[in-house]
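First the structure, in the form of structure tokens, and then the observations on it.
Chains shown are a subset, placed as in the full complex.
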């Protein structure tokens, strides 16, 4: 597992630029930019996709009587974003944040519309999880969603709207925004399940065969949890704020549903904190386990050395070449000494047994 | 003790589904589904149990003048839950949460009724504790309780109501809901006593014979405490909210009783935090204990080696085969050397004694 970058870098060309300077920050996707427009109410449903150069055709959809949803795939073309901003009356600072794909989750209330930044987590077996940014604008009867990569993330919602068999068709733009948020929050459950499996694997390794790789894995997981927390705590906060009804753009009926997705974010936050707690404890477990093993190794060495070093000394004594060493002449000297050695060795073993060293 | 799953998994088929989709989440029980209905006031008491297919017969009980209590045993049949929801006017999100047996404890106020999710802990000698979910609906004059397994948990309350000799008979549905909550909170005391006994056993092992099993037990207890906290903190919060009288469905008289059960949840939370503190300290104790033991082992090795290695060297000197080694001819050479060795050994022992190594 590769270690993660510690800091969401702000590009150097942006630092010191005047506020509201529109510059795309992030890795541009290679896919073509599209604008998926959906307009619906309880009885009607229409859908159209515009390509590059057709961006102005989106403008009318903010003034229809139906609910309009424009999903912008690909945000690296500054001119498009500026056009959208002009059509829907967005503040330059909003456009700046939409273009910065490295923003933290937040909710800004501009009276006429709400601006939300969300992070969608993607888990990859190699390299752990990464996040993609989606920005939402919730107006009186429209929703704009901006993202760099045309993921299939919101496809299910479009399908449900088209089928017409869902509650959402009869409800306002606020319910649509809720549905998009709900899909984003669901992605965290998928990511956390995967991380949970990895942590369990690591726990196995920790007790079975801890080594320096284990140590590096613990450190990497700690990094991941720090990154994840930075996404989920502000997410919880912003959904909480929506659900308390701080904005008049969110109706009473939709707030009941936001309370439900708020429940989910609490569960996500709890799980992240649980993982953090467990990972933080693993380092202590590792150290204790290693210390225990060192102790076991030391006991083997000490038992061996304590038994044989004195015996070797005795053998050394009778290997000396002094002319006058009466014991050497004794007939039973050798066997007597062997017997003494045996007694000493057994005595040592009994001593260590009593000390419960083995 | 087997390690616990880290995450309450959300089933894959639910992720991405539209809100309010009714799907049962959890292990279905093998027992038959029943509906235990009790209706009472100060003077009257009646009781009946319906089986599968008789679910519609429950519907009338929400409109009687007596207090009605319907206990639903077995929630895995989505159709039943939907029928109950239609009869008693429950929100689809409530039904979704009832069917999800993996929800965190919470209290939702739907004006016409309160929706509560609670966790009942069960302690098992093998495998530690596990929790079961019970969902409560408190209406103006009815209480619905939903659970998967028909435990004998609420049997005592039914018996007391039947006997008629209790305060509860003359009081409203809010008092009944209180009584059910009180029974749930009492279960935590039982579970915590058992866990407390296990921790004391572990403490014995920690001081007497720490090994890698001890380490794994500490880790498992830490997992358990993390799980338990996730049940008890929200429980405390929701009872606190009920007791403060945030809802008009809970009367003044019942709130005095809720203040009492709130006291109990504070005690439960304190005990869980105490256990957590103690378990967290155990890892440090383990490490310190092992380090002390390693030190003791090292001292034995060092004393042995430091005494005998120089003596063995001396013996080695006089075991050399040089032609001209005058000492070897001396008549008292051998005994002189033995004496010198004795002096050295005693000197070492005195030195180590002064250093308080033994």
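Order of writing sets the labels: A and B. Residues in every chain begin at 1.
The rule is short, and it goes like this: a residue touches a chain if its C-beta (ideal position, glycine included) is under 8 Å from a C-beta of that chain, and two chains touch if they have at least 3 such contacts.
Owing to the predicted nature of the structure, the values given are computational and were not obtained by experimental measurement.
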Whole-complex copies, counting every chain including the 2 in place: 5
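Everything below uses one rule, namely that only the chains that are shown with their structure count from here on.
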Cα superposition of subunit A on its sequence copy subunit B - rotation in ° rounded to nearest 5: 70
Length of the line joining the C-alpha centres of subunit A and subunit B, rounded to whole Å: 26
Touching residues on subunit B, where the partner in the complex is subunit A: 3, 5-10, 15-16, 18-20, 91, 93, 96-97, 103-104, 106, 108, 110, 209-212, 215-216, 219, 222-223, 226, 230, 283-284, 286-287, 290-291, 293-294, 297-298, 300-301, 304-305, 308-309, 311-312, 315-316, 318-321, 325, 327-334, 337-338
Residues of subunit A touching subunit B in the complex: 156, 160, 166-168, 178-179, 182-183, 186, 189-190, 192-193, 196, 199-200, 203, 207, 256-257, 259-261, 263, 266-267, 270-271, 274-275, 277-278, 281, 284-285, 287-289, 291-292, 294-295, 298-299, 301-302, 305-306, 309-310, 312-313, 316-317, 319-325, 356-357
